[in-house]
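Following: one structure in structure tokens, then a few remarks.
The complex is shown incomplete by one protein chain, all other protein chains being positioned as in the whole.
Going by the order they are written in, the chains are A, B and C; count residues from 1 in each one.
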Amino acid sequence: MGGSIGVGLIGTGYMGKCHALAWNSVKAVFGDGPSVRLVSLAEVNADIARKKADEFGFEQSTGDWRELIANSDVDVVSITTPNAFHAEMAIAALEAGKHVWCEKPMAVALADAERMAAAAKASGKVAILGYNYIQNPLIRQIGALLADGAIGTVNHVRFEMDEDFMADPEALFYWKSEASSGYGALDDFGVHPLSLMHVLFGSVSKVQAHLSKPYAERPTRDGGKRAVETFDIASVLFELGEGISGVMALDRSAWGRKGRIALQIFGSKGTIVYDQERMNELQLYLTSDKPTEQGFRTILTAPQHAPYDRFIPAPGHGLGFNDLKVIECHELLRRIGGEPARVIDFDAGLRIERSVHAMAQSHQEQRWVSL
Amino acid sequence: MGGSIGVGLIGTGYMGKCHALAWNSVKAVFGDGPSVRLVSLAEVNADIARKKADEFGFEQSTGDWRELIANSDVDVVSITTPNAFHAEMAIAALEAGKHVWCEKPMAVALADAERMAAAAKASGKVAILGYNYIQNPLIRQIGALLADGAIGTVNHVRFEMDEDFMADPEALFYWKSEASSGYGALDDFGVHPLSLMHVLFGSVSKVQAHLSKPYAERPTRDGGKRAVETFDIASVLFELGEGISGVMALDRSAWGRKGRIALQIFGSKGTIVYDQERMNELQLYLTSDKPTEQGFRTILTAPQHAPYDRFIPAPGHGLGFNDLKVIECHELLRRIGGEPARVIDFDAGLRIERSVHAMAQSHQEQRWVSL
Amino acid sequence: MGGSIGVGLIGTGYMGKCHALAWNSVKAVFGDGPSVRLVSLAEVNADIARKKADEFGFEQSTGDWRELIANSDVDVVSITTPNAFHAEMAIAALEAGKHVWCEKPMAVALADAERMAAAAKASGKVAILGYNYIQNPLIRQIGALLADGAIGTVNHVRFEMDEDFMADPEALFYWKSEASSGYGALDDFGVHPLSLMHVLFGSVSKVQAHLSKPYAERPTRDGGKRAVETFDIASVLFELGEGISGVMALDRSAWGRKGRIALQIFGSKGTIVYDQERMNELQLYLTSDKPTEQGFRTILTAPQHAPYDRFIPAPGHGLGFNDLKVIECHELLRRIGGEPARVIDFDAGLRIERSVHAMAQSHQEQRWVSL
Partner (left out) sequence: MGGSIGVGLIGTGYMGKCHALAWNSVKAVFGDGPSVRLVSLAEVNADIARKKADEFGFEQSTGDWRELIANSDVDVVSITTPNAFHAEMAIAALEAGKHVWCEKPMAVALADAERMAAAAKASGKVAILGYNYIQNPLIRQIGALLADGAIGTVNHVRFEMDEDFMADPEALFYWKSEASSGYGALDDFGVHPLSLMHVLFGSVSKVQAHLSKPYAERPTRDGGKRAVETFDIASVLFELGEGISGVMALDRSAWGRKGRIALQIFGSKGTIVYDQERMNELQLYLTSDKPTEQGFRTILTAPQHAPYDRFIPAPGHGLGFNDLKVIECHELLRRIGGEPARVIDFDAGLRIERSVHAMAQSHQEQRWVSL
């Protein structure tokens, strides 16, 4: 890597800012790779675009994302708009010869995700998705432990993802309860555990889901009630490729859970446990320890767990959520530079989307669905 | 309660000793109830019976359990033999006019469980099962919190039970891997979470299970291999009566888990989390707390959580596993004395057994089964 | 061990009951040792004595403890009365040729403790103190780890003991705030950490304490205020024999702490951490683990940690506070039977008392005091 890369960013919400922070930090953190030139920021409201371009350090701003994509100084486009816009923007950017870094999930409709993957393939450009949780050095360490056979042959896994932003029954009905937004927790959340499964184990082969609604209706602004159309809770039985049985439980109405993504991985020689709410800790049980001294070890992220060392040379000081995006940005740059990189590209993303739709189908048809 | 009660104990293994300890302590711990007279101990090996009677403080011993049941000084019979003997012994004891305290589960075959429940009904005697986990003061506290609406309307639950006594793939094949012993984790473990569900929520209405084997075969004493017939892992989707969705995951090959029974109960106003491995701690999240101060509280068992105060007057000093059996024994005595008691009687036990068999059926037929 | 032993118990409060439970269970739990005959229970109120004798299973009761000591069927006397009575009763029992099991601390005044130790020596009988925390199988495991050099040479330790029974400033003034009861946290609590230090490391050689009062005065029943005379908080710097530096912090007004006794033991090859509030868990850090996999292990008590196996054959199911007293009772019986035993006898207890008084002196004189 080397030289310079021109960045365009579409969207200035939570994820837009998160991308902006990553683009601002990646060179200083990693030291290698191209210099980052923040060329243009697009946001439907041109005034906000201008203000945010100033804050985030972009040279230009625009109220028209197509203008950004047409900008010849832009080499890579960060897409952080609502999911409904991903397909159109990503395809346009790819067709304009830009690399694409698109937030997850790919799209609401499977057909859109398929078009995106096809466009990526046709373009020859790099197109990846914002599955930041896979970038945690400890998730990488879990992968290394599995590859080394540290816990033997995996036979069972459990994945949970829970937050509570939909937990208040008195909160007003909003778009996340509309069917047009998707299935609910399944696509809103499920894709994250599935991205972790993807990097750690590969694809699910068979699924049986059960979706449910904690609240049948929610209040509306006019004092009435409106029926909820999406499922805030999803529970899934599944099998992974080589005979691994699994359970996945998702709940975006889970009071008290703020960013829980809990993994339990059981093998013939040990067990790995992880929870994103304590993202700097990994639990590891090994049968090779002495019988009187066996127990789950709480391993704190340390310089031995690359690329933590790029952020902090001392162990146990703690990465934050936004740091994961910086690592993701660096992996994107490596992929663009032709180096091996840990990313969920549009092909892998499409496989994740297919799993999600199979789960929804299994719920509707109350039966196991194979992939 | 008052007077004296004559006790007969069949079995001197782990649970036999646990019952013996409970019978020895119950009066001293609770102060009330009848005096306990340890009349007779039965064990197929008469020499062991004699030795254990001396250790446990029983007046007599016998190698013939029918002799114990015929003993007119015996009012209540503790049955702690392997599951295959439960039905025969319990029915004989009930027919002989004794109260029965039988270890869980009721029986391997559903038909046997049904005969046991019928015998209990016909006898008019008290017949309960050894579901000790429901006796934890903190489980009682969870029940009180639910009844008080502390966490609002429950909409989702997760139950896990994991141990690792079958986790070693090199351990010799033994009877727990034979089909004659039952389904595997489902009946060996599942009945415990189901007993907790029973006291906290009532019955499951609909189930879909997936059973799996971590190891297809296990070594035999002669250096060969034998195919495993039972399922050490079970994963279950279910619904509870009033629209509560649930997940239950069971694994008796889960390295590092020693006595985990983890509950997560999500409601419209809060969440309750519990893990039997930390049986003196309860996690409670309440939305009524101030926004800047909301978090899961770790509540230590205290005298406010009856009947902890009968064991220790100071908070946070810790009950142990065997103490739960003392509480169970006291509840049995209350039931015998005609007082309200927290027990799983043979009727409730039969409902639990039916759930287990429905889960096994749902696995075999790969479909949802209603109860 | 074998035969029969006659027990007399003085006191029916918390610790009286705890002793009674231990005497009722010890033979059933351990299987070995003499049969236990519960001969007599003494309590100043003869009616209560009679009632409690019935509950606890004693043959006789008396309102006069001297009568109990004179009883020729009594071989060993449990003394669980307030500290002020320990010396008189223990010395009388020893002089009457009884073994003595006396609750901690020995006495308020050092001179009394010295007389007790002298009486024990003169009698040739077994005289031990109720330091139950040393009986936890995990404390024994810590001792084994230290003896094996698992964490290398220890260079620093920290001990904390905190409860909150004196934490409420609105609670009425009672005897624990009177100078006649002792120094406060130092003797009320400090003796427990010191008993752990004694079995793990030996004696302290040099101390510097700072005592403080969270509340200068407390309300009295008549609506007034009374100056507090004892120190609910004590902080101590110390050195252990071989150059180990240490800190001990004690607080009986520590809101939220219910039975915390926290140990941190730092060595040249690892670290041990323990907290009595999670008495079934031991934390162990070993530098011999692989660099990417180093972390504190949470070890759950298991049958490998004797004598846990005498209570429960399955790991991780949990001992309780009262179980520690049963182990202590068994160690007492072993000592009486002439076998090696883990006890704090009156000689060791006296060394602990001397440490406490040296700490108080160091506070009063604001200087280091050597022992």
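Please note the rule applied: a contact is a pair of C-beta atoms (placed from the backbone, for glycine too) under 8 Å apart; a residue touches a chain by one contact, two chains touch by 3 or more.
Here the structure is a predicted model, which means the values were calculated and not measured.
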item: Given A:G143, A:P219 or A:G318, the one touching the chain that is not displayed; value: A:G318
item: Residue, one of A:R50, A:R66, A:R115 or A:R278, that touches the chain absent here; value: A:R278
item: Residue of C:V36, C:C102, C:A120 or C:A254 in touch with the missing chain, whole complex considered; value: C:A254
item: Selected from B:S4, B:S35 or B:Q304 as touching the chain missing from the view; value: B:Q304
item: Touching the absent chain when the full complex is considered, from A:S35, A:S72 or A:S180; value: A:S35
item: Contacts of chain A with the absent chain, listed as residue ranges; value: 14, 17-18, 20-21, 24-25, 27-29, 31, 35, 54-57, 163, 165, 257-260, 277-280, 300, 302, 311-323
item: Touch list for chain C against the chain that is not drawn; value: 151-152, 155-156, 158, 160, 167-169, 208, 210, 212, 214-215, 233, 235, 237, 243, 245-247, 249, 251, 253-257, 266-271, 285, 287, 294-296, 366-368
item: Touch list for chain B against the chain that is not drawn; value: 141, 144-145, 150, 282, 284, 286, 289, 291-300, 302, 304-305
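Here is the rule we go by: only the chains that are shown with their structure count from here on.
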item: Length of the line joining the C-alpha centres of chain A and chain C, rounded to whole Å; value: 53
item: Residues of chain A engaged with two or more neighbouring chains; value: 294-296
